Every structure is written in structure tokens, then in C-alpha cells.
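One protein chain is absent from this view; the other protein chains keep their places.
Up next is subunit A:
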Amino acid sequence: MLDLTYETPKPKTIAGARHDWELVIGMEVHAQVASNAKLFSAASTEFGAEPNSNVSFVDAAMPGMLPVINEYCVEQAVRTGLGLKAEINLKSAFDRKNYFYPDLPQGYQISQLYHPIVGEGEVLVEMGDGTARLVRIERIHMEQDAGKSIHDMDPNMSFVDLNRTGVCLMEIVSRPDIRGPEEAAAYIVKLRQILRYLGTCDGNMQNGNLRADVNVSICRPGDYEKYQETQDFSHLGTRCEIKNMNSMRFIQAAIDHEARRQIAIVEGGGTVDQETRLYDPDKGETRSMRSKEEAHDYRYFPDPDLLPLEIDQDWVDDIQARLPELPDEKKARFIKDFGLTDYDASVLTAEVEAAAYFEAVAKGRDGKMAANWVINELFGRLKKEDHDITESPVSPAQLGGIIDLIAKGDISGKIAKDLFEIVYKEGGDPAEIVEARGMKQVTDTGAIEAAVDEIIAANPAQVEKAKQNPKLAGWFVGQVMKATGGKANPKAVNEIVSARLGL
């Protein structure tokens, strides 16, 4: 385990009409398992297919069809558990959660209420200002996703597509350890990052592959500490659950609105009802989902179609042994081995592909210089064209080549940027381009002296002024750089200009 050298962030406080309030937030994140086939059927999980084309008779709940579990989905859930430093339950079981909805043809969702596959774990959530919150994970269980209903294709009908029905989800349940909207967003960012490192979920929020239910309650300052001491929920306020959000921005806005709504109720002498609510991004408010309340009795019972899921410790150990280096470890190593700042290391490890790219560039080179080039030049350039790192036209070897030329003194930093642009647009070997296009830095003092003398001879008035005001020497340096096409070594030019002007 890593050293916790972080301060914990201060909880967010909201000033009510009477006094200050704090927020207490727990999250249930539904992460779609990255697999080819569904959890209990051999239909495809591919996004964006023709409606009802990725549907087996199991998914459509045809009578007599029986579920058979996809072993890879189980492996992915175990891998996720190990990545969150959680205990793995060698024996888990599936239950039926019963409710009626048009996009759930079985009339029940197969889930794991009583015996989830993953137990308690933790996620370190960094806030970017040097503070970090350790959020405890209560459990992770596997369950089936429901289908998709489309309401805007017909005025009187809803259209149902079962392609998503039966796709494997991991529900990752946190303890109520999150203390503000920003922390909630940072928690999702960190969770998504870990899942992507593990390769267990692609984290695409737009496609709904990562969605969050957020439990929000309010308490007076001091009450939360009492809860943490005793784990007694009576110290906290009544919580409301905001369902199914797939945008960081909405999650933060919904939490903020919901907290203020609860504060207004309590300060007005009322009590908060425990209920399920929905965030309306157009109105910027949450509202009660009455239909959910009526049918909240899910009548869970063990699914008689499925035996308990038993896995071997050897298998778990094997998955553990094949875990990739995770974000916290990678970041710590980048700081230690490459001398990076905390910020740079965070930026470079945000995506596993970017981290691999950086490492290829930094290998055998100056780490800080490699970080600067990857972050400032490459990321900046890619962002301009809305490309991500996997689409970079410049390979790590090419970028490394550019950095080598700077390090050797063959090109100046300014020319290097021009060279980067050429490599980005046209490709090619940086060293060959520099040679072929005469971009090499002039370090030959004779040539620089000649250029300096020429400029001085041509501008006697400027020379007089510069002698009065030495700051104007910069003008001569600029002229020399211009005359040499930016190829003169700036340090050498500076020295020679100063000497010639007698400054």
C-alpha cells in the first residue's frame, strides 16, 4: 500500500439561512464490463448496432431459456476488485430483483444482493491541490443491464431496444465518504482512470458505459465525525438517491441542488423523505420519481436458474499477478524516477496510453524535458485537432529524436518547435530533416561574429542608444537571430553582442 502523504480535504460547507451545513455523499457507479458477449448470453455487447439485433432468446426472456455465465465477465469483476484493493469473495451468488418495466423482458434483473463477488476496498481520490480523500468501497457486484427505451419517436408509444439487455455491469458501491460535489466528480474521474488502466470498463460516459447513482444527505458540522467514529448512520441526515447520471457536470450540479433543497426543508422545520429522485439538466433541479417509490419492493430471492459462483484462490492469484501497474503506483514512480512535479505526473498518468507514450520518450533522456515536450507541445497540438494520444502522428521515437537534437545543441528550442511542426505534418526522421533543410544551430562563433558586426555596422544610431541603455542590446540579438534564420545559438549571440557593444 502507498504512503498516505496527503492531507484530507476540508468538507464542502453550504451556508443555510440559520447555520452551516455539510454534505455526505455515497455513490453507486454502474460500470459496463468490457467484454465481447453478455453476462448470461452469447449475444454481442457492441454499441450502436441495429435495434434488437444483439439479442439472444435468453435476453428476450423467451420461455425455457436458461442463463449461462460468461467466465470473462467474472474475471473482469475480480480484476476490478483487486485493482481497488478489495477482498474477493470466492463464493458469491445471484439473486433476482423483481420489477416490471418494458425494457426488462424477464420481469427481474439478475443481480448479487446477498453475496457479492467483491467486498471492501478503497480508492484514493486526489483533489489536485495536494489533498486527497480515501473513499472506502463497500462492495462490487455483477448484474444485468436493462434495455433502452426511446420516448421521442412517437407521440403515444415508447420504443424498446433490447441490445443492452443482459450486458454485464459492475455496480461499485462506495461508503458515504465523499464530502462535496467536487469530490464526487474527482471520485468518478479516479474510478474511471483505474477501470481504464485495468481494461475492465472503457469508461465511455457518453455511451452510458459509466453511470452513477448519488446518495446525498446533509448534516451539521461535527456530526459526520461522530458517524465515522461509530459508523452509526443516525448521526447523518436522511438521504435521497439521485438516479442514473452520466456527466460529471450534471453530477456536481445535481448534488449542489439536492443539498440546498434538503437544507431549505430542514431549516423550514420539515423533514426530508428518503426517496429516489431524478436530475433534470434543463431545469437544473431534482424531482421525485414517484413510480419508483410505489414499486420499491423488489422481492429479492436467490435465482434458482443459477448455482452459486465458486472461484479458486489460484485463479484469483493468477489475475492478481497479471494486474498492470495502477495510476497511484505509476504516478509515484514517475515523480521518483523522472523527477517530475506532482502536477506533471498526474497529467501524464491520466490515461494509460499517454503514460506509455511518455515513458517511451523519456527512456534514456531527461525526464523533465520529455514531460515538457509531451505535455506542452504534443498534447497541445493534439488537442487543437481533437485527437487523442493514440492518434498522434508523431511517434515517441520521433519526439525523442527532436529532444536528442536539442540536448546535443544541434538545434535551438525555437527551431525545435518548427521541427516538431514539420514532423507532425509531414513525418520523417528529425535528424535527417534538420540536415536536409539546413536547420542546424550555428555554434561557429566566427559566423556569428560576422553577423553581429554586419548588424552593428548597418545601425550606428541604434548602437549609440544601446550604449546609453544596455537593455536595447536585445534588439541586436533579435536582428542577428533573424539574419541567421533563428539558427544561431542564442547564448553565443548574447555574449558576442554584449562584447561588441562594450556593455
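Simple rule for what comes next: contacts are C-beta pairs under 8 Å (C-beta built on N, C-alpha and C of every residue); 3 or more make two chains touch, one makes a residue touch a chain; residues count from 1.
Note that in this section contacts and distances are computed from a predicted model.
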Legend entry - Per UniProt, the name of the complex member that is left out, chosen from "Aspartyl/glutamyl-tRNA(Asn/Gln) amidotransferase subunit C", "Lactate utilization protein B", "Electron transfer flavoprotein subunit alpha" or "Lipid II isoglutaminyl synthase (glutamine-hydrolyzing) subunit GatD": "Aspartyl/glutamyl-tRNA(Asn/Gln) amidotransferase subunit C"
Inset, instruction - Would you mind spotting which of A:Ser41, A:Ser111 or A:Thr349 touches the chain that isn't drawn? - result: A:Ser41
Inset, instruction - For the chain that's not shown, point to the residue among A:Val123, A:Val160, A:Ala371 or A:Ile448 touching it. - result: A:Val160
Inset, instruction - Can you work out which residue in A:Leu134, A:Leu307, A:Ala436 or A:Ala499 touches the chain that's missing from view? - result: A:Leu307
Inset, instruction - Mind listing the subunit A residues that contact the chain we can't see here? - result: 35-37, 41-44, 50-57, 60, 68-74, 93, 98, 100-102, 149-151, 153-162, 278, 289, 291, 295, 297, 299, 302, 306-310
